[in-house]
Structures are given as C-alpha cells and as structure tokens.
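Worksheet for the structure shown next.
On to chain A.
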Amino acid sequence: MIKIKYILLLLLFLTACSNETNQMVYPENDLPELEQVLKSKEAVYGYRSVMNKDDVLVSIDIRRMHQFSENKIAKNIKKELEEKFPDKEFLVSNDLKLKWEIEKIMKQNLKNDELTKSVDEIKSLLKEET
Partner candidate 1 sequence: MDQKQFDKIVERQTPKPVMFFSIIKAFLIGGAICTIGQLITFFYIRFFPFTERTAANPTVATMIFIVMILTGTGLYKKISQVGGAGSAVPVTGFGNAVVSAAIEHKSEGYVLGVGGNIFKLAGSVIVFGVFSAFCVALIKTILVKMGVVSW
Partner candidate 2 sequence: MVNTFGTIQFKEKPSIASTGVVVGPMEKDSPFAASFDEILPLENEKDESYEQANTRFIEKACAVTVQKGREQIENIDMFIGGDLINQLSPTNFAARKLAIPFLGVFSACASSMESVILGSLLIESGNAKSILAGASSHHPAVERQFRYPLEYGAQKPGTAQWTVTGAGFALLQNHVKNAPIITHATIGRVVDGGQQNPLHMGAAMAPAARDTIERHLKNTNSKISDYDVIMTGDLGKIGLSILKEMFQDEDSGVILQDAGAQFYGDDSFFNAGASGAGCSATVFFSHIYKQLKNGVYKRVLLVATGALLSPLTFQQGETIPCIAHAIECRMEKRG
C-alpha cells in the first residue's frame, strides 16, 4: 500500500508543474516577424528566442501529438526563418537543454560578451551527436 501511495504522490508531483505557455523573445521586440512565423505554426504552443549579433537561438514547445515529427517541424521552421532573414543564422530545436539555457540567459539578463559566450556554448552543445 505504501508503495502505491508513493507512486501516486510522484504522479501528482510530476503533473503539477507543466502546461504554461510561454512566448518570449530576448532581447525584446527585436524581430517581430519571428514571432509571427512561430505563432502561425499549429504544432508550436510556446517558444523562446535569443538573438546575439547574427545568431538566433529558437527553442520551441511542440504539442504532444506532433512530437513524432519534431525534427521535421524544427527543420521547416528553420528553413522558413532563413528565407525571411537571409543574413541571420538560426538554430531551431525543441531540446529541453536549449529551452532551459535560454531561460537562464533571460533570467540573468546577460549582455554582450557573456551572451556571446553562452550562445556559442549552447551551439556547440547541440551539435554534439552522441
């Protein structure tokens, strides 16, 4: 019985903190068109974006049933964005690490050198294969 109680508690704990949609861009209001593109996507319910010089990191939250084709969705968004802004380099992914790192940047309000450093770090992390 005790075992079952713990499992139920665990389930409650896990379901309690999720489902908040967040749509944020950092630094604010830099690329209004980017938000338009992301908002038009049905499969995407939340996004965070960080821009540093020419690099744009976009983290997207994909709806549950669309997660089967998450890579395809990210790729399409990337393509679309690159067509709109040919001078920028985009990195689109639904990876949790990207989302959390972007949130960290937003929270700490990083600027200039620090921002460049952490953006480069994230980029190299996501390129790792294994």
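Methods note: a residue touches a chain if its C-beta (ideal position, glycine included) is under 8 Å from a C-beta of that chain, and two chains touch if they have at least 3 such contacts; residues count from 1.
Selection criteria: all candidates are chains of the complex that A comes from, given by their letters.
As the structure is a prediction and not an experimental result, all values here were calculated from the model.
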| item | value |
| --- | --- |
| Touch assignment for chain A within the complex, options 1 or 2 | 1 |
| Touching residues (chain side chain A, partner candidate 1) in the complex | 4, 7, 10, 14, 95-98, 100, 121, 125-126, 128-130 |
